[in-house]
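Let me begin by presenting the structure, written as structure tokens, before commenting on it.
A protein chain is absent from this complex, but the other protein chains hold their places.
Should a chain be cited, it is by its letter among A, B and C, assigned in written order, with residues numbered from 1 in that chain.
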Amino acid sequence: MTERRTPPLEPSLLIEMYRRMLTIRFFEEAVFEVYRRGWMPGLAHLSDGQEATPVGVCMALRPDDTITSTHRGHGHIIAKGGQVEPMMAEVMGKVTGYCRGKGGEMHIADVSLGILGANGIVGGGLGIAAGSAFTAKREGKGRVSVAFFGDGAANQGLWYETANIAVLWKLPLIYVCENNQYTEFTHWKKLTAGEGLAVRARAMGMPGIEVDGNDVVAVYQAARELVERARRGEGPATLVCHTIRYGGHHVGDPGTAYRTKEEMEEWRKKDPIERCERLLLETGILSPQAIEATRNEIYERVQKAVEQARQDPFPPVEEVYEHVYA
Amino acid sequence: MTERRTPPLEPSLLIEMYRRMLTIRFFEEAVFEVYRRGWMPGLAHLSDGQEATPVGVCMALRPDDTITSTHRGHGHIIAKGGQVEPMMAEVMGKVTGYCRGKGGEMHIADVSLGILGANGIVGGGLGIAAGSAFTAKREGKGRVSVAFFGDGAANQGLWYETANIAVLWKLPLIYVCENNQYTEFTHWKKLTAGEGLAVRARAMGMPGIEVDGNDVVAVYQAARELVERARRGEGPATLVCHTIRYGGHHVGDPGTAYRTKEEMEEWRKKDPIERCERLLLETGILSPQAIEATRNEIYERVQKAVEQARQDPFPPVEEVYEHVYA
Amino acid sequence: MSTRELTFAQAIREALDEELARDERIVLFGEDIGAWGGVFRTTEGLYEKYGPDRVIDTPLSEEGYVGMAVGIAMTGMHPVPEIMFGDFITLAMDQIVNQAAKMRYMTGGQVAVPITIRATMGGGRSSGAQHSQSWHAWFAHVPGLKVVVPSTPYDAKGLLKTALRDPNPVVFFEDKVMYHKIKGPVPEEEYLIPFGVADIKREGKDVTIIALSRMVHTALAAAERLAQEGISAEVVDPRTLTPLDEETLVQSVCKTGGAVIVDEGYTRFGITAELAAVIAKGAFDYLDAPIERVGAFDVPIPFSPPLEFATIPDEERIVQAVYRILEGRRPQ
Partner (left out) sequence: MSTRELTFAQAIREALDEELARDERIVLFGEDIGAWGGVFRTTEGLYEKYGPDRVIDTPLSEEGYVGMAVGIAMTGMHPVPEIMFGDFITLAMDQIVNQAAKMRYMTGGQVAVPITIRATMGGGRSSGAQHSQSWHAWFAHVPGLKVVVPSTPYDAKGLLKTALRDPNPVVFFEDKVMYHKIKGPVPEEEYLIPFGVADIKREGKDVTIIALSRMVHTALAAAERLAQEGISAEVVDPRTLTPLDEETLVQSVCKTGGAVIVDEGYTRFGITAELAAVIAKGAFDYLDAPIERVGAFDVPIPFSPPLEFATIPDEERIVQAVYRILEGRRPQ
């Protein structure tokens, strides 16, 4: 037997990270299938390939910390504890969905878990995240707020305006920029001046850190440090995670026209889940059998969620006028 | 007789700078008087004290270069060649004004001089300036675009969005931030995170330079370098000029509640016009008599402009429907 | 009940003061609303009384601080962002329309978004085209928002207090010309005014003038002039646009047989259009003449006073509109 690696983190934590990443992967693959079979209305924006970022960040959070999510939000929601059953029902527009079918694929939220909504306006959630950080600071319980957003969103003026305010007021806010290399169909470097958001963040007076967004341990460690700093009242920070989405911009885009095969193959070698699996095996935290069992268990759960959601009813038409006002 | 200083710039240039700064000073003082006497409708935002920045920058420009101005725009307009007569008439809402009385104090423009309008939306002109730079680049004649704006405007998202695009597309655009220490009634440091706009500009991938905004020669030299760089096709830059407004935020504000006497006295010692006068005297470019004559000449011109504007008619009511559409 | 005369600005300030004292979840945001007391003095003294944690000066970033207000509201507080000149609300449109107004619905009712956005409106101050606009029609068109347009100190205070207890986003429009010019009685005792209840500001029987915000005063002056000529005009103030008290408006017109609708916003596709459409339908069998709409001219607000005053509805235009209705009145 070869020498075992020492686990970089608590085994239970690593297992949980692995489970959440797998859940995201299987969920996204299932949504794709649901779309392909015509079981869902509209389109979906999948995040398979990007699992390490939301999971690494969210495992550094407390239950009462909040996140804001994006159009590509399924991963954030699962990472923060969202359940696949009401998620899948929401994707299909069923009344059993998190938002009773009113939100849809792009707007899944579970406010009780601190998930303050996903946003179809790219960058639109940055204000909400900063606002949550304001309340958190006011409450004084060390709660933090995380804003997930993409490399494209990073060029919206709202980032700049809230970053200025967050630094000034020392808000416990972590900007997590998932740089998946593309803003829709265009490479981020064609759309982003200078060296990117981490450098800009530093110019605003906050830490700007970049990490391998496909390494869940690295993401976790970086996030943890920034989160703890924010909890201590030392203000906001920006964490840029470099990653890739495997699929297209949405389920209708194969994602091949603007990306090369080689590029994608390079990224596949850095698959976040495989890396985590290797780590679990090499540290002896999980046996190959346990890995296999975990995969099966989660896969089954997601499949069941699909089956159940298919059976579930659409919302009754009377609900159309509900929830406009509180 | 004491040794003479060597002029840092062409004497004719220094004289013209002096004349334009004086014109601004006397114009602003006249507007205040016009307001005080109830000869103008509404309020006015004066820039006395800040003369060196617009003049230093605009003397580095060609006639076909464009500028965009702000709510505190009289100085920019005079610096770019605007005439006091139609300006004063505009301030009073007369049909002889630059904008036939439709624009008013806050919206004086002479497009034929490359003055693409002043803006009552703080930061609102940044898009226009970037657009003019786009056209300039397309024309390929070395023309540049200058955006004047304040320390307050620098926190608007539009700066960030256009800065990103301007750097990406290498637009011949000079952002000139007049940091007059206050955003209305609040000190800029209370509203601005980090070290300020020059640092932010660098993070966007363009030069960010700071100068003494009360030293017309320093402003000119810095502007000239950035303008020439832009003409050569090397892209945008940001120039931050530190200065102060002598008066209040507008003519109804004495400007004393949020600023100390000492602070203002320090600034008065750095008066841009007095410094320029001293330079002209010490270099022998102008004699005390010539200085006196220049002051009188310009003062008289501004006073005449006031008298004429008072006589001028208001626009006929029929004009209200004109100029909505071209 | 003891009453005093307060200006419109004082009434606003008093509502803010009382609600800040009552509910510590309320926080005010805006440019120079703190130490400076607000450029229109509507927050005067509140910074001193409630401190910099409750009355907060923001950077010049309308999108940013209104956006933050959405998140603050979603996490249990009640933010009150101020838009100094309503013209600048353009910068915060996305956060108001796509975020604040929709979050409850999109989450299937999981959250409430209690934000009170205070914005000014109104021209007539020679402030030029970018400091004189009245954009309340836009927000009345957006589901999920409530829109309030008070005309008197009494209404302003009672409605603002209601807004500050409403769990929904409310856009509260204050005509800046009224702040220091309009005075009126305000009880010492606490009171609230419910949304969706129009107020008959003057009773009459020959014609109904529907007006809101500052135009109520213009309408009342016109009604006074008409009274001298023996014409009895009823003046009705809807007070809120969403919800809209259609019934009171329609009933008044059913009684008088004629309606003039007055609003300081632009005429085309504006407030007067909706109110006219509602009344034309509701009072279809009672209208003796076409409804008259009196709004701002459809031009950017000009600076020069003779032009500016021409664009904004005045007494004379209202009176002329009433004449047109009475002339056009069919033999009964």
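Keep in mind that, in the parts below, contacts are C-beta pairs under 8 Å (C-beta built on N, C-alpha and C of every residue); 3 or more make two chains touch, one makes a residue touch a chain.
Predicted model only: the values in this text are computed from it and were never measured.
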| item | value |
| --- | --- |
| Where the missing chain makes contact, among the chains that are shown | A, B, C |
| Option from B:G42, B:G73, B:G117 or B:P236 whose C-beta touches the chain left out | B:G117 |
| Touching the absent chain when the full complex is considered, from C:D87, C:E174 or C:E264 | C:D87 |
| Touching the absent chain when the full complex is considered, from C:R25, C:R54, C:H141 or C:R202 | C:H141 |
| Touch with the omitted chain, as defined above, among C:V55, C:A69, C:A112 or C:A129 | C:A129 |
| Absent chain, residues of chain B that touch it | 66, 68, 97-103, 107, 109-112, 116-117, 119-121, 124-136, 138, 145, 157-158, 161-162, 164-165, 168, 322-326 |
| Residue numbers in chain C that touch the chain omitted from display | 87-88, 90-91, 93-94, 97-98, 101-102, 105-106, 128-130, 137-138, 140-144, 241-242, 244, 265-266, 268-274, 276-277, 280-281, 284, 287, 289-291, 293, 297-300, 302 |
| Absent chain, residues of chain A that touch it | 41-43, 93-95, 99-107, 119-124, 152-153, 155-157, 183-186, 190-192, 257-258, 314-317, 319-321, 324 |
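Just so it is clear, only the chains that are shown with their structure count from here on.
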| item | value |
| --- | --- |
| Inter-centroid spacing, chain C versus chain B (mean Cα positions, whole Å) | 37 |
| Gap in Å, rounded to a whole number, between the CA centres of chain B and chain A | 47 |
| Contacts with 2+ other chains: residues of chain C | 58-59, 61, 63-64 |
| Residue numbers of chain A (touch at least two other chains) | 157-158, 161, 164-165, 168 |
